[in-house]
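Omission of a single protein chain aside, the complex is shown with its protein chains in their original locations.
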Amino acid sequence: MNRLLDLVPKAEAKQTRKEFNSGVDVRWCPGCGDYAILATVQGFLPEVGVKRENIVFISGIGCSSRFPYYVETYGMHSIHGRAPAIATGLATSRPDLSVWVVTGDGDALSIGGNHLIHALRRNVNLTILLFNNQIYGLTKGQYSPTSEQGKITKSTPMGSLDRPFNPVSLALGAEATFVARSIDSDRAHLTSVLRAANEHAGTALVEIYQNCNIFNDGAFDLLKEKGTRDDAGLRLEAGQPMVFGADSTRGVRRRADGGLEVCNASDPGVLIHDPTIDDPSTAFALSRLNGVTPIGVFRDVDRPSYDELMNEQLATATAKQGEGDIMALLHSGDTWDVE
Amino acid sequence: MNRLLDLVPKAEAKQTRKEFNSGVDVRWCPGCGDYAILATVQGFLPEVGVKRENIVFISGIGCSSRFPYYVETYGMHSIHGRAPAIATGLATSRPDLSVWVVTGDGDALSIGGNHLIHALRRNVNLTILLFNNQIYGLTKGQYSPTSEQGKITKSTPMGSLDRPFNPVSLALGAEATFVARSIDSDRAHLTSVLRAANEHAGTALVEIYQNCNIFNDGAFDLLKEKGTRDDAGLRLEAGQPMVFGADSTRGVRRRADGGLEVCNASDPGVLIHDPTIDDPSTAFALSRLNGVTPIGVFRDVDRPSYDELMNEQLATATAKQGEGDIMALLHSGDTWDVE
Amino acid sequence: MTEVSAQVSGKEVRQVDRVVIRFAGDSGDGMQLTGERFTSETASFGNDLSTLPDFPAEIRAPAGSPAGVSGFQLHFSDHDILTPGDAPNVLVAMNPAALRSNIKDLPRGNDLVVNGDAFTPGNLKKAGYAVNPLDDGSLDEYRVHRVPLTSLTIEAVGAVDGVNKKEAERAKNMFALGLMSWLYHRPIDGTEAWLKGKFAKRPEIADANIRAFKAGHAYGETTESFSVTYEVAPAKMSPGTYRNISGNMALSYGLIAASQLTGLPVYLGSYPITPASDILHELSKHKRFGVRTFQAEDEIAGIGAALGAAFGGSLGVTTTSGPGVCLKSEAVGLAVTLELPLLICDIQRGGPSTGLPTKTEQADLLQAMFGRNGEAPLPIVAPRSPSDCFNAAIEAARLATKYRTPVILLSDGYLANGSEPWLLPTADEFPDIAVEFATEANAPDGSGDFWPYLRDPQTGARPWAVPGTPGLEHRIGGLEKADGSGGISYSPENHETMTRLRAAKIDGIACDIPPLEVDDPDGEATVLVLGWGSTYGPVAAAARRVRSGGQQVAHAHLRHLNPFPANTGEVLKRYEKVLIPEMNLGQLSMLIRARFLVDAISYDRVRGLPFKAAELEGVILDAIDSRRAGTSAAEEVTV
Partner (left out) sequence: MTEVSAQVSGKEVRQVDRVVIRFAGDSGDGMQLTGERFTSETASFGNDLSTLPDFPAEIRAPAGSPAGVSGFQLHFSDHDILTPGDAPNVLVAMNPAALRSNIKDLPRGNDLVVNGDAFTPGNLKKAGYAVNPLDDGSLDEYRVHRVPLTSLTIEAVGAVDGVNKKEAERAKNMFALGLMSWLYHRPIDGTEAWLKGKFAKRPEIADANIRAFKAGHAYGETTESFSVTYEVAPAKMSPGTYRNISGNMALSYGLIAASQLTGLPVYLGSYPITPASDILHELSKHKRFGVRTFQAEDEIAGIGAALGAAFGGSLGVTTTSGPGVCLKSEAVGLAVTLELPLLICDIQRGGPSTGLPTKTEQADLLQAMFGRNGEAPLPIVAPRSPSDCFNAAIEAARLATKYRTPVILLSDGYLANGSEPWLLPTADEFPDIAVEFATEANAPDGSGDFWPYLRDPQTGARPWAVPGTPGLEHRIGGLEKADGSGGISYSPENHETMTRLRAAKIDGIACDIPPLEVDDPDGEATVLVLGWGSTYGPVAAAARRVRSGGQQVAHAHLRHLNPFPANTGEVLKRYEKVLIPEMNLGQLSMLIRARFLVDAISYDRVRGLPFKAAELEGVILDAIDSRRAGTSAAEEVTV
């Protein structure tokens, strides 16, 4: 299969992290998790090896969506929720670009939910970074579609009523070919996930748990703090058994009803992680796991990307019928001459 | 749990099918599958036992969305894709109504995808009938988000490029509490699914395979025709083993990778269907099954509906603080008097 | 219709200068196809022509019901004409419902051809006739030709192998076409060839249709019902190659031409909607022109993708109708502030809301002008006839790319589906609208930075630097931007400056478009009729009628609705009265009044149908007679 990303011009010399800093004053609240993500992405971009002029960041609206301003590539800070649609137009018309989307849980899952699920099923060549802080940051703290039920916010003084989306489950239900999860503060892990996402042809969705220290502080502390993180997080690694816990004493196995559950690492049937299974059922089951939060790549399968197929159709049409000739087109069909 | 539907006034006398016929000329192409669905729904409504003035059908735009005109209840033929949102406002403000949404694959999954998935996660008390003909009927035959990849239509002369949604998978990924599938022409089956959907408190999504004999004729023939239907369709029945085939020789079991697969009915491990499992993983796996199409109720679990919770909050607030008094409200906060 | 008679081969042949014919039947009767074939025959014969398809609502109604009636009207002539004709000379009604919904348009004394076989009790009932109108004398004032079309067709098709009775019966539209082709001396070889091509895969069906067509032709010769045939001589048209073209097709071709001329590949992001879908269908066939078509999940994604592609250097296009324009409006605002080229084609239909999807209207003009938050001006271009959609698309692309702005192209349902002969342009007639991207840093401080909002002093356009261009990496967005550098700016003065710069850029286009031309042959008119968009045909035809009646009237037509041509105010002030006929409630009128303080008289109708020339003639004559015909917005509302 013809890999679109191969069409993106490679940088000649090695680029540095500094070259990806736009120099624009960064405007997030002090302590916001977005800073760490920015630093990690800027640190990772040189590794991509693509000329920076061939990289584009497109975002919607939200604190997270200010991201493109800070990266020295092409960028667009668009309107609320529409970044996947805009990026789809760019990526499908310019095979020589590496197109990234930066979005928030409100931007991607509330107003922009439809564009997200359609981008996923189409498998357009995009890497989507979803900064999930489980809150609307920019509008100062209303609950979001990923906020836990019962959340008390400005707009829900008695607690929110809706069951949150699980972005991984939603993406898997929407035919996603690549779905991963990482954490703002874990630079090494996030970098490894970005690497996998970048290598994936088609839409790669990366959910990044991000702390909003102003409106939803500590939402992911369990996964971050020394004392709890080993028990709270399950690191998914391809080919490795699903074990976790301070002394790797806990594992994941299949329940009789087909779902997954936490067990002892020594119990029989501890699963080996395989993100490449074509059937998304186990990846989905993993996203529903109770008692521990999986982190890493849930699913990474090959499927021709929308842009590749579109380019192929153009190439085929041209190969079969020759390049278009406008005068011939106008004169096609029934014509007659008047002298 | 306080069941909202119990608040809907029950019909005093038994209503007849005829009473649900609005008498408006039905305008679908001769042979369209919508006729059969209409007849089945009109036939089922008396069984619901709700006064017809307390039933409302809300639709979007599409051939299917003409449905409300033909049913002698309250109804709104709204705008493209927005019926779930409109119905949410109605259902959450009027606990005494039984609210139904009628929509198409374009209406619900293309332009209206976001409203659909949000209605599902909120679990608003709605029954959503999704007429899936895998085509845009009203606009005369473009491919839809459920059309198979490679479909040649007016807008895709070289074949469509996008992977279709599987509405059942999508709904399960969106936290749906009730998801079912049926077929336009199978009155008995469709009626049984409608019955289950109607009894469910919260959002019930019913995908109905519907033949568009003008623009996508025969899309579901395998599931309908005598010679093939037994092998092509798996009838899900709670508590029953998943077996199918002309002589019930085939079954469904779990594969080593966690997905489901078709096997011989006599093989060990043939699954028993249980739509009430809280974890949606097996229902999801069922929606991914290759080689046979499951028909029936995939999932049916209890979760408080959004409207119930909303009503509870209002009741609690009133119980705690007393009914609102507008003059007291205006005079709340810092006031001062001028004489 | 001017007539000259002669007697040839037993039947009288009359020479007439023009004919209006209407085919009407059930949606399933193939009336559109019949009309189109008659049009092709007529076009190849060299008449001037204009067509008006009249679809039923989008959905197929039950066979035989009035709601299911589909019509096709064609006006053809030996001179140039401007409209599809006011009233038919002949009406072909394939069933009672078609008769019932169309008879009111047929002037008494004219020819009425009916399919006698279809007047069964069942069909009569469906059409709402208590008594058969063919028998009750109600049609006595027409020249009724009762032809057993169905049975004659079945008989004619006879024993073609592999064609069953139902299929044979379906060929009855070809019988009708044959009969009409005979009646008007149309060339028939093209239709035969066309049928063969169309049914290449089922030659027996082609055969059946050809038999029916020929039988219809022969029937005319032999039946006594028709004692007269009509000849319409070819029109004297400018020399060149012609084809018949509908507005949506011309618009599609115009976009492809604009792509070639600008050097930018077309990227269409669209969501199907009547009556715009055909542009998506057409463009999706032309991939070898590098045209990319993306059927999006909704209108917002359609324009979003087009805008993303525009950011990447494509000619971004989105096509839709009014309800879709609503949904796109937020993204249009973004395009305004991003100052990226983008074409938004609005094929207007009857509104508000879902309205009348298959009917025409011009009621989205003010939406196009103002339907966005904040001050967000953009150019608006409107084609005046089906073939003019080609030129209008190129002009819209010229403005969009030259001024780096979204442009709204306002077509409508009538232009979209109507058709007319089109004198094909030659390559040297195309404008030079090649586009150049920015390639160099431009910061005035010599820093080597790229300032995406440093404007061209002439046009006010900002540089278009596409991703992939080294050294010009930059970020743009929907927040207010600093004049020049393009960084985010919250400064009050800067916002004022940028708002006025954006407005001035669009206003400045007035100097880059042709002045408003006035058709006032003797220069003595006191009344000016001002039109826009698809009213061009009926207004021009009405002006001709007025003049041939010995009166004076001036006619001007606005192709650019924003900005207006620079001389518009001056033109308006030359006349005592300005009359503005529109298919809305006076939208252009309101813009003209506000801008020029001219007490324009609005003649506004929203019937989902184009104006008739005779109707507008009356309105103009009334205006000339100082009797005000319409309502003027200046009149106080009294309720």
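A few remarks follow.
By written order: A, B and C. Residues from 1 in each chain.
In this text, contacts are C-beta pairs under 8 Å (C-beta built on N, C-alpha and C of every residue); 3 or more make two chains touch, one makes a residue touch a chain.
Given the structure is predicted, the values throughout are model-derived calculations rather than measurements.
Counting contacts over the entire complex, the absent chain touches A, B, C.
Touching the chain that is not shown, out of B:Gly75, B:Gly202, B:Gly233 or B:Pro304: B:Gly75 (per the contact rule at the top). When the full complex is taken into account, the listed residue touching the unshown chain is A:Ser110, out of A:Gln15, A:Thr73, A:Ser93 or A:Ser110. When the missing chain is restored to the complex, the residue among A:Ala11, A:Ile37, A:Val56 or A:Ile79 that touches it is A:Ile79.
The residue from B:Arg52, B:Arg187, B:Arg235 or B:Arg255 that touches the chain not shown here is B:Arg52. In the full complex, chain C makes contact with the omitted chain through residues 56-57, 67, 321-323, 325-327, 329-330, 333-334, 336-338, 348, 350-359, 361, 363-364, 366-367, 369-376, 477-480, 488, 490, 492-493, 495-496, 499-500, 502-504, 507-508, 510-511, 563, 566, 569, 584-585, 590-591, 593-597, 599, 605-609, 633-634, 636-637, 639. For chain A, the residues touching the chain absent from view are 25-30, 61, 63, 66, 79-81, 110-111, 113, 136, 138-140, 142-143, 145, 154-158, 160, 214. On the side of chain B, the interface with the absent chain consists of residues 9, 22, 24, 51-58, 61, 68-69, 72-79, 82, 85-94, 96-97, 114-115, 118, 310, 313-314, 316-318, 320-324, 326-327, 329-331, 333-339, using the contact rule stated above.
We adopt the following convention: only the chains that are shown with their structure count from here on.
The geometric centre of chain A is 29 Å away from that of chain B, both derived from CA atoms. Between the Cα centres of chain A and chain C there is a gap of 44 Å.
One finds 40 Å separating the Cα centroids of chain B and chain C.
Among the residues of chain A, those touching two or more other chains are numbered 114, 118, 310, 313, 316-317. Contact with two or more other chains is made by residues 287, 297-298 of chain C.
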